[in-house]
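One chain of protein is taken out of this complex; the other chains stay put.
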Amino acid sequence: MPKELRYVVVLTLIAGGSAGLLALVHDATREPIAASRKARTLQALQAVLPEFDNVPTDERVVVGAADPSAPTDSEANRLPVVFMARKGGQVTGGAVQVIHPRGYGGPVKVLVGLEGDPAGTVRVRGYRFLEHKETPGLGTKALEPPFARQFEGFEVPREPLKVKKDGGTVDAITGATITSRVVAESISEAARLFREHGGRGTPGAGTPGTAPAGQADPGQQDPVPGGGHE
Amino acid sequence: MDAVAYLQLVFWAMFVNNFVLAQFLGICPFLGVSRKVDSALGMAAAVIFVMVLASVITFLLYGAVLVPLSLQYLQTILFILVIAALVQFVEMAIRKFSPSLFQALGIYLPLITTNCAVLGASLLAIKKEFDFMEALVFSLGSALGFGMVLVLFAAIRERLALLRDTPRAFRGMPIALLTAGILSLAFLGFSGIVKV
Partner (left out) sequence: MSERTALQELGKGVWAENPLLVMVLGMCPSLAVTTTLANGLGMGAAVIFVLTCSNVVISMLRRVIPSAVRIPAFIVVIASFVTMVDLVMEGFLPDLHRSLGVFIPLIVVNCIILARAEAFASKNSVWKSALDGIGMGVGFTLAITVLGGIRELLGNGTLLGMPVLGRGFQAHAALVMILPPGGFLTLGLLMAAMQARKGR
């Protein structure tokens, strides 16, 4: 066998073998991966939502999706999403994924849990950072009691929330004004989206152009581990 | 995205999220080829060239081949093979068309295949769901940031090598790492500067 032919044959066999093997592994892990992704979202939702008996991940509005009735995974990942919580058919609240473009270390993806009626009073039930690159120990204090307590059961006004430094009412964390601002503004934005898209029986009514950071969000994923506070 | 946003992305990739100092990508060449400014310049040029080219090619292959066939899980294998082939090809092309450039860059090219900054840029562009222009600008900014820090670090190390009173235990790699740590500390000051 000529030399070159042998090279090609050997490489093809190795590449073919490994592709075949990977196809098997991929098949075997497809379900667990899908399940763990879904469980992650549900877990985050459970932590911030009031009681519900529906499946909030099935009643979501991806705000600004090209095809509102069938948003792609990628759109659900980088656009604001409103998840509705119901009990006995009644809306009890919702959770809104907001991507705030101006965190200290890049964009922050925040999940804000809200309680109440989109048409009436809306209260904060909790919030989580889904993806962030804020400084551990400084920015991440925005998820802990002294700061987070001021939002427990907080009734979200219709006008934008601001930190005191910007002439508002929210006490910022010393040394982490930017992250405090992220939380305050994300809560406002979440309530606004909830009021706008939480209308009963209109799942899929997305309005394009309301995405604050739909276009550019480098750093949305967290390539340097260490943020781990979720 | 407008021009300003692209500039911000470049700045962000170069300074705020520098590949070497903030993300720890490409540490091996950063420590290995930074004893002399000359060689650092050669390595930097070679990396910038290959990294941008590799990111563009892998980005296009991912969208045009892997996604339609739902073979995204083969991305690691495909990307590293593309990079290895590309490095070979660039090496041959430079040797043929510009012997002088080959003399300058030649010895650095083979090292690039296992430079995790190159594969890292390709993988991150996919992971961050960039569009084509963003991926291009991101890889350019990251590559420039890598080159800049490499040359900067080499300049510091050239002076460091002149010191006679470095304690024995710290000579070589340890003092280089501590220097890199201080450099990285300085670059922390850039975070929060760009409103990406």
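Letters A and B mark the chains as written, and numbering starts fresh at 1 in each.
To be clear about the criterion, a residue touches a chain if its C-beta (ideal position, glycine included) is under 8 Å from a C-beta of that chain, and two chains touch if they have at least 3 such contacts.
Quick caveat, the model's predicted, so the values are computed rather than measured.
**Q** Looking at B:Gly120, B:Gly145 or B:Gly192, which residue reaches the missing chain?
**A** Reading the full complex, the residue touching the unseen chain is B:Gly120.
**Q** With respect to the chain omitted from the figure, which of A:Arg40, A:Lys87, A:Arg149 or A:Lys164 is a touching residue?
**A** A:Arg40
**Q** Which residue, B:Leu66, B:Ile80 or B:Ala135, contacts the hidden chain when the whole complex is considered?
**A** B:Ile80
**Q** Just the residue numbers, please: which parts of subunit B touch the chain that's not shown?
**A** Interface residues of subunit B facing the absent chain: 21-28, 31, 73-77, 80-81, 84-85, 113-116, 119-120, 123-124, 127, 167-178, 180-182, 184-185, 188.
**Q** Write the list of subunit A residues that the hidden chain touches.
**A** Subunit A touches the chain not shown through residues 3, 6-7, 10-11, 14-15, 18, 21-22, 25-26, 29, 31-33, 35-37, 39-40, 135-138, 221-226, 228.
Heads up, the rule we're going with is that only the chains that are shown with their structure count from here on.
**Q** Could you please specify the touching residues of subunit A with respect to subunit B in the complex?
**A** Within the complex, subunit A contacts subunit B at residues 18-19, 22, 26, 74, 77-78, 101-102, 104-107, 135, 178, 215-221, 223-224.
**Q** Quick one: in the complex, what on subunit B touches subunit A?
**A** Residue list for subunit B touching subunit A: 1, 5, 9, 12-13, 16-17, 22-24, 73-74, 77, 124, 127-130, 134, 138, 191-192, 195-196.
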